[in-house]
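Take a look at the structure set out below.
Shown here: the complex without one of its protein chains, the others still in place.
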Amino acid sequence: MQDSYSLKDIALFLDAELWGDGCAQITGLATLKSAKAGDLAFLSNSKYASQLQHCHAEAVILEADQAQQFAGNRLVVDNAYLSYAKISSWFDNAPEPSQTIHPSATIDPTASLGEAVSVGANVVIEAGVQIGSGSTIKANSVIGARSLLGEDCSIESNVSIYHDVRIGHRAVVHSGSVIGADGFGFAPDPQGGWHKISQVGAVVIGDDVEIGACSTIDRGAIDDTIIGNAVIIDNHVQIAHNAVVGDNTAMAAYAAVAGSATLGKNCVLAGGAHVVGHVTLCDNVQLMAHTLVTKDISQSGSYASSVTPLMTTPQWRKHSVRFGQLNDMALRLKKLENTEKN
Amino acid sequence: MQDSYSLKDIALFLDAELWGDGCAQITGLATLKSAKAGDLAFLSNSKYASQLQHCHAEAVILEADQAQQFAGNRLVVDNAYLSYAKISSWFDNAPEPSQTIHPSATIDPTASLGEAVSVGANVVIEAGVQIGSGSTIKANSVIGARSLLGEDCSIESNVSIYHDVRIGHRAVVHSGSVIGADGFGFAPDPQGGWHKISQVGAVVIGDDVEIGACSTIDRGAIDDTIIGNAVIIDNHVQIAHNAVVGDNTAMAAYAAVAGSATLGKNCVLAGGAHVVGHVTLCDNVQLMAHTLVTKDISQSGSYASSVTPLMTTPQWRKHSVRFGQLNDMALRLKKLENTEKN
Partner (left out) sequence: MQDSYSLKDIALFLDAELWGDGCAQITGLATLKSAKAGDLAFLSNSKYASQLQHCHAEAVILEADQAQQFAGNRLVVDNAYLSYAKISSWFDNAPEPSQTIHPSATIDPTASLGEAVSVGANVVIEAGVQIGSGSTIKANSVIGARSLLGEDCSIESNVSIYHDVRIGHRAVVHSGSVIGADGFGFAPDPQGGWHKISQVGAVVIGDDVEIGACSTIDRGAIDDTIIGNAVIIDNHVQIAHNAVVGDNTAMAAYAAVAGSATLGKNCVLAGGAHVVGHVTLCDNVQLMAHTLVTKDISQSGSYASSVTPLMTTPQWRKHSVRFGQLNDMALRLKKLENTEKN
């Protein structure tokens, strides 16, 4: 990250139409509301357009139909949100990878590391691991035996990757996440208790996958658990053994897929949406927050269950009690209708 | 922690009225039910008052209106629960901080540590970090570059704090928690897939905040994620990018605030209560367990959604099916009413 960039260079990178002073120096990103001199802001949601009038940004990224509403420097683009996403990396303030191996790291001699790999303090890399060029493993993370990591991956601190996990290129895995722990597989013993089923499958993750903090992806029982390309996973997500998650699917916080369930491509699971085991969702399914999917979905679209409107607790108590009378109410309604007809 | 304390000293500390033997030696805390000689118990919930009769505690903390019901040593106070809370720290059995730097810790030479700071084994403290006097960082935790920690903080083992996080005084952060990971921000690319938005904001946390185990507080996208003073956070909690949590607010396990949502002061989120993105809650709002808040709340009070009464699964199936007929039932009811009127 440089201290500043000229607006001209930014326009060039974004393929944006530049209205104003190309020599303006941009030192950071800001929201329309908080922007001051030197800041680059953006407008992607037209409901904030009124903020343009009093916006003190050095420049604003916006689309043609809003461009007249701002008087200062403008970068006019086709898709303001995407352009903001693209330029945001220029202002990333995370420390640069060291491209060195910290002396406290424990790296098995049979592990193979590509060029320009960064390995932080106390990292443990077990036997047979392969790490692609340009990847970073941050402090106190553990990569289990024979696991493979592609190029330009970023494994944050305190991540646990078990043995035989295969991860593609450009993965980001945030702290506290666990990939390849045993699936939850136990056979009930008729004598009481449970008999653990060794989870001999692995986890296979595609390219361009991001995994948030404290998320878990369990290894398969026999076959592998599979995550496609460009899957994005938020915090506290659970992906159980032998689940399959299709390309480009997004899972928000606490979203979960139970064992052997399959999510199609381009699905979006809102927060706390869960899919039970052995169920299959086709491509392009959206699940609303807190939805529980208990059966296959074979038609793309938006689905929901369970959530009722927010109300005050006394109101809610009244309605909630009635839920326990619903079947009775339905039968009584039917009876009245029948009386009516006669 | 001493082996024992005289009841007189405890009474003095709690500003309690002492009924009985001030020389009695207290060696530990116990519940009314399990207390034996040497134990200090307390009564804060009057439904347990009947246990006083057979209680073998060395002494009991209680309020004036219950004081006659116990025959042994008593500490009569205004607020028994608060008094118990205050005295509990005298019996804390956690190991004392070492006030030393473990030789295996990796501390960047540009980091600055106050007096009497304890740093455990394999702790990693990156460049520019500042840690206030009396703070403890336990084994295998990582503090990212330029992060600031106030005085008398306690960071338990295996905690991950990313770069540029600012935490106030007396914070407690339990194991497995992650502060400052990237928010879940991606722009959909019209060509397919997602374009990551660099999360250039930080996390700012006030004084006297406690964060449970395996909880996550993401860094802001542009502005900061903000946690007020005296906020208490349980395990598995999620606070997304640019959320704002007001002073004294309590969040139980799995409670969550999505991106750019704001919680007021003195709010209480019960377990699994979630607030969707860009929504604002005023001060003094209580959310019942599993509630999903989908719109602003501008009046203080208790709110709920979604939860219906517990019933046996066969009963529940009957009623649940009827939920899918609710709209139809409502229309039919209306029709019957109209027939009635004519």
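To keep things simple, chains are lettered A and B as they appear, and every chain counts its residues starting from 1.
The rule we apply is simple: a residue touches a chain if its C-beta (ideal position, glycine included) is under 8 Å from a C-beta of that chain, and two chains touch if they have at least 3 such contacts.
Fair warning: this is a prediction, and the values are worked out from it, not measured in the lab.
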{"item": "Of A:4, A:106 or A:298, the one touching the omitted chain in the full complex", "value": "A:106"}
{"item": "Sole contact to the chain not displayed, among B:152, B:182 or B:234", "value": "B:234"}
{"item": "Contact set of chain A toward the excluded chain (per top definition)", "value": "104, 106, 122, 124, 126-127, 140, 142, 144-145, 158-160, 162-164, 176-178, 181-182, 184-190, 192-198, 200, 214-216, 218, 222-223, 236, 238, 240, 254, 256, 258, 272, 274, 276, 286, 288, 290-295, 297, 301-309, 311, 315, 318-319, 321-323, 325-326, 329, 332-333, 336, 339"}
{"item": "Where the unshown chain meets chain B, residue by residue", "value": "28-31, 34, 79, 81-82, 84-86, 88-89, 91-95, 102, 104, 120-122, 138-140, 156-158, 172, 174-176, 208, 210, 212-214, 229-230, 232, 234-236, 247-248, 250, 252-254, 271-272, 289-290, 306-314, 316-317, 320-321, 323-327, 329-330, 333, 336-337, 340"}
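We adopt the following convention: only the chains that are shown with their structure count from here on.
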{"item": "Rotation angle superposing chain A onto its copy chain B by C-alpha atoms, nearest 5 degrees", "value": "120"}
{"item": "Cα-centroid distance, chain A relative to chain B, in whole angstrom", "value": "25"}
